[in-house]
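Written below as structure tokens is the structure these notes are about.
Rather than the whole complex, this shows some of its chains in their spots.
Labels run A and B following the written order; every chain starts at residue 1.
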Amino acid sequence: MADLARLVEGQVEGDADRTIESIQTLELAGPQDLSFLNHARYREQAEASAAGALLVTPALAPGLRRSASASQASQDRDLVLVADPTRALAQLLPLFHPRPARRPGVHPTAIVEDGAAVDPTAHIGPYAVVGQGSRVGAGAVVEAHTVLGESCEVGEGAFLHPHVVLYDGTRVGAGCEIHSGAILGSDGFGYATHRGVHQKVPQVGRVVLENEVEVGANSTIDRATLGETRVGAGTKIDNLVQVGHNVQIGRASILCGQAGIAGSSRLGDGVVLAGQAGVGGHLTLGDGVQVAAKSAALTSVNPGVTVAGIPATEMRKWRREIVLRSRLAEFNRRLSELERHAGIEEARREDRI
Amino acid sequence: MADLARLVEGQVEGDADRTIESIQTLELAGPQDLSFLNHARYREQAEASAAGALLVTPALAPGLRRSASASQASQDRDLVLVADPTRALAQLLPLFHPRPARRPGVHPTAIVEDGAAVDPTAHIGPYAVVGQGSRVGAGAVVEAHTVLGESCEVGEGAFLHPHVVLYDGTRVGAGCEIHSGAILGSDGFGYATHRGVHQKVPQVGRVVLENEVEVGANSTIDRATLGETRVGAGTKIDNLVQVGHNVQIGRASILCGQAGIAGSSRLGDGVVLAGQAGVGGHLTLGDGVQVAAKSAALTSVNPGVTVAGIPATEMRKWRREIVLRSRLAEFNRRLSELERHAGIEEARREDRI
């Protein structure tokens, strides 16, 4: 275990020579396993766990040396103290679960069209289609049934899971990971309405993902009307997220599940959209802006500000408003009491509650 | 018609010997057709319908023996009285519309990789891919273009529509039905953020669907970081639903369209998430909890409680608050009147409404 601890710059409390066979959840871990505790809310499970060793912060560590597990009650447990157990997990898991290697080469059922260039170290899976003039970089993986239109680029080491679609001209940077069902480069939603008829504005721009972007399953990123829809390096996008045409997203932003961004908005670096959040069109969210779950940013937001609500306001204001809203019945009673006190005629008002 | 009535434990009012040729909507049904009325809101359409027979509750039946249809005005109509017309419909429709049979066998264009085992009574459609070590059970159907990764299991009689993706290790129980575009086992959304860089936490768990689960089109269920994301037997999931990593869902729950559950939350048995509802991460929703449409459960909810709003509170409280919110202009007027009455200076306040 000492070597694992060294790798995560952790400090061992207990037996540094313990052998770790795998990493498991608190529930599934046994004496040969390493588990982790990264939040006080799971303290009880950690105490009850039969895990032989735990990744844990110094603050949560006290009292965890002895397992309360029925089967392991008498057994001592070892701890690896780290500043961030989740980060340690990110560092250690690949040792126990290396990503399955993909054989270089093009599957015989895959179609690589004229003028497409696939690096000999890349993997193209069954039934994949690589369109004319597209390029797949060194070590990239294009899995089964994934379709690249014409003139796409897939960067070095990028990984496209099965059933991804890249429309013509899409660029996926090095080290990106695109999950199944994600659609990059579909037409933006743009129409000119004239006498009740919606005439399509051709969408002739493209989508560019910079390096190390992850896109979740069944998310959609529309091509620009003109120019580019762009997602900055290191930004991570969850499942079922919608990114409208001409949106610009900065670096290292986080878009959680089912979030959506309407056309032409600009998000800075390190922006966080929580689950099911929405951002209106033509807005600017500065660096570090956070939009709370289920909230809708309908105006631009200054850098560093966290907003919540529909329409979203500063989180602090929204929290206060939520509490005040829960007091409306009380306000009504106080009004009635004041009116009685002042001798104001109640009959004029309807009291529906 | 007597045999149909017997099958649904219904009581015929009228001609039990009437021949029923098909089941139709109230609008489309003619004298040879059976239709149904399961809610008072469609009473008028039922009266106007030319349907020769109706499945209806005893409470809604009176007055429906005679059709008010222009074309059928003079015709008597027969009724089949049942406690639950929708249930009767579920029982009768398969007689008139048996599910199309799929030929057992593997389509010549399908790819079954080494060590995969397909039961001889199963159907594997065109261009489907069954990965190494995966198993497809008796009578199961894997339709066109569906991709099973490595070491997946598809239970007896399960039905996977075209364009489903199962990532490695996914288990689909017996009798499950998975609609097109559903992605099971995609990576959970987990990162350790260190100095502004989001480092991926490898997602090495899996997804398990117990028996008789239905998953709607383009829904996504993420694999666990470690361990399992699990959906209990008989749970039904609509389209475009997101289920985060490590979520545990009990038996016979209902997740309506575009609902979403953030990571590690636990839902009990018989939980209902209405359309576009959201559930935050690391929460517990007890058995029988219901979350109203467009609401967001951001704290845990006790068994049997129905919640609504953002953040969700008890439905009763939320309803009251909605009414009170609509009275805010009135509250403001009453405050102003009291202030006038008390001689309090109005000028100090801004009155923006």
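Annotations for the structure displayed:
One rule holds for everything that comes next: a contact is a pair of C-beta atoms (placed from the backbone, for glycine too) under 8 Å apart; a residue touches a chain by one contact, two chains touch by 3 or more.
Because the structure is a prediction, the values reported are computed rather than measured.
Total copies of the shared sequence across the full complex, per this structure file: 3, with 2 shown.
One rule holds in what follows: only the chains that are shown with their structure count from here on.
If you average the Cα atoms of subunit A and of subunit B, the two centres end up 25 Å apart.
Put simply, subunit B touches subunit A in their complex at residues 111, 127, 129, 145, 147, 149-150, 163, 165, 167-168, 181, 183, 186-187, 189-192, 194, 196-202, 204, 218, 220, 222, 224-227, 240, 242, 244, 246, 258, 260, 262, 276, 278, 280, 282, 296, 298, 310-311, 313, 317, 320-321, 323-325, 327-328, 330-331, 334-335, 337-338, 341-342.
On subunit A, the positions that touch subunit B within their shared complex are 23-25, 27-28, 39, 41, 84, 86-87, 89-91, 93-94, 96-97, 99-100, 109, 126-127, 144-145, 161-163, 177, 179-181, 214, 216-218, 234, 236, 238-240, 252, 254, 256-258, 270, 275-276, 293-294, 309-310, 322, 325-326, 328-329, 331-332, 335, 338-339, 342, 344, 349, 352-353.
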